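Only one protein chain is missing from this complex, and each of the others stays in its spot.
Labels for the chains are A and B, by order of writing; each one numbers its residues from 1.
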Amino acid sequence: MVDVGWYMGLAAALFMIGALGILLRRSALVMFMCIELMLNAVNLTLISAGRVLNDLNGQVAVFFILVVAAAEVVVGLAIIVAIFRRRATASVDELSELRG
Amino acid sequence: MVDLLWLVIALPLAGAVFLHFFGRYLREPLGGLLASLAIGGAFVVAVIAALPFFEGGEHGTVILLWQWMPAIGANLEILWDPLAAVMTLVVTGVGALIHVFAIGYMHGDGRFSRFFTYLNLFAASMLTLVLAGNYAMLFLGWELVGLCSYLLIGFWFTRPTAAAAAKKAFVVNRIGDLGFVVALMLVFTTFGTLSYSGIFERAGDQLTTGMATAIGLLILVGAAGKSAQIPLYVWLPDAMEGPTPVSALIHAATMVTAGVYVIARSAAIYDLSPVAQTTVATIGALTAIWAASIAIAQRDIKKVLAYSTVSQLGYMFLAVGTTAYVAGIFHLMTHAFFKALLFLGAGSVIHAMSDEQDMHKMGGLFKKMPTTAVTMGIATLAIAGIPPLAGFWSKDEILASVYARGGWFSFLWILGLVTALVTAFYMTRQWVLVFLGEPRWGEDKHPHESPRVMTVPLIVLALLAIVGGLINTPFFTTLEHFLEPSFELVSMQHPPEDGLLVLILAGLSVLAAVGGIAVAFVSYRRPRERWLDFEHGFGPLWGTWEAAYRVDDLYGATLVGPGRKAAELTAFGLDLKVIDGAVNGVGRLVRYAGDWTRTLQTGYVRNYGVLFLGGTLLIVIWLVAGGM
Partner (left out) sequence: MVETVLFILMAVGALAGAVTVVGARNTVYSAMGLLGTLFSVAVLYVVQLAHLVAAVQVIVYAGAVMTLFLFVIMLIGVDKSESIDERLPRQRLWVGGLAGVIIILAGWLTVSGEFVWVPAEEIPFDVEATNGGIQQVAEPLFTDWVLAFEATALLLTIAAAGAIALAHFRRVRS
């Protein structure tokens, strides 16, 4: 058996990589993928914790997160496409008019 | 009748209030008649209420009008004793005559009714002061007469000099009031009350000499402000900017006597402090001769009278400082008669000469206005101290009492005697310059005698100036008996017992008076060039007198100038730069903070992401630290 800590560590690493990816990449699509990475890291954490605590609710929670993530991707990608039609760019840096 | 005494204050007050609201609807003489009736009514009430005092020995009653601040002994209460009665009769009697005179003098003025509003208000205030049964009510009246003085001096406020004079009067008065208020504080801490009945009887037990001296000197400060003594007399000559009835009423007969009254009323306190007494007397004597010397060289007919008033008030202070209270009040009364007469006469002259006030441009007016000339002549003789006119008896009683006191007061007696000579001189000079000699006025002036509404009060006052002195001669001491109950607790100075000494002293003062008259008559009953030579004969001294020793310039340089600079510094330096700067600075600070914070809103999602992550990190660290 593998210690739970390893799983948590892996999840943490995945999460961190995803977070840094959001901050460093300009393309909206890649940022989205990094968000998916982070969500997966959280799912992994939940499953592992459910296993340690002998609780099935961890998996139930993951289920819901999966569904919501799917819905979010749908809408998010629709927005990106709509923006691309207007401005011919997928770069997040171009969308900076809400500034002080 | 005593319980109707409140009418004395209420009638002029009601007159003032009524005229304030409805005066503008009244045609011309109505407002003046109403005001004169109000004060005349007050006079009648006062006379009837004073009748019991004529038998002598009656002590006086306290009448409570309204409970104001009972805890500190300050209610609206009237103390009706002989001293209050004398003052009330003078104020209402002379005041009524002046009101009638003013109906004629203010004819044609655009604010006729408003003038009488103020006059009546002044009368009510002065009566409040005089009838008060405690120091608080006295102070109320004190401040109100100051206000009315301001309103009346500045009645023609469109003239910048008038507005400035009113302001000066108020400010100088204020300085005196500061001393007065501190005195009241000391009185309160010593006695626990401000009511006369709680103070004067216990004064002997509760006052130390030091405290009595302090209170006495501080009251003197207030009195010097109100009654124009050194060093706070400078407002009175400027106050001549007001209409002449104002000068007659306020600055001759009534308001300026408030200082003398307050010292006389506080006799029980002065009784315990020889130092305070001597100070009062010395200030009085010095003021008397100082002001008299200035009056010698004045060209304006009203300025002569103004400085004369300051000088005569000095006599009154000399008297009460010597504890010759009866003599002081006596002179107050006679002075009210002849000074009011002099001012009203001057008003008559000014009116006839179409507002000319420079005596060098008058002369030969006797034929044109005989009634005025004769009445003013009587007043001149009275003030000079020629028997048997009123001024002689009162002035002589003062001088005799001062001489009898001895010691330092002998020197003060000499000053008083010299002042009498000078007084006779400058008053005669004025009369001769105005009424005798060749006319020196231009073609545009048409002098004529004044209407009866103005000359009748002159005649009445002249009669009073003639017989008024007879109420307190060494042969018939009526006034002294009248006032005795008010002063029975204190030791009072009297003229010497020795009849011969009294006669010699009287002779000396008459000699001084006659001498002064003679010099003036001879010097000025000549063509113009001759008396100009006479004036120049005094050299630079004459100019110094004419410029009133340049005291105003001195005050201006030492007090007014620095005061104004301090005010400018505070207003433009402190208030504008520091306080406004701090407030504006806070505003600027907020704006800069806002500007800086604004830079955080870059519009770039990735920058916001950094902030997110950083914040989340902080929360994690905090949770971890909390869990440890």
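Everything below uses one rule, namely that a residue touches a chain if its C-beta (ideal position, glycine included) is under 8 Å from a C-beta of that chain, and two chains touch if they have at least 3 such contacts.
Note that the structure is predicted; figures quoted are calculated from it, not measured.
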item: On chain B, residues whose C-beta touches the chain left out of the figure; value: 602, 604, 606-607, 610, 613-614, 617, 620-621, 624, 628
item: Residues of chain A in contact with the chain not shown; value: 1-7, 10, 12-14, 16-18, 20-21, 23-27, 29-30, 32-34, 36-37, 40, 43-44, 47-48, 50-52, 54-57, 59-60, 62-64, 66-75, 77-82, 84-85, 90-91, 93
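The rule is short, and it goes like this: only the chains that are shown with their structure count from here on.
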item: Centre distance in Å when chain A and chain B are each reduced to the mean of their C-alpha atoms; value: 94
item: Complex contacts: residues of chain A adjacent to chain B; value: 19, 22-24, 26, 92-93, 95-100
item: Residue numbers on chain B that touch chain A, as the complex places them; value: 598-606, 609-610, 613
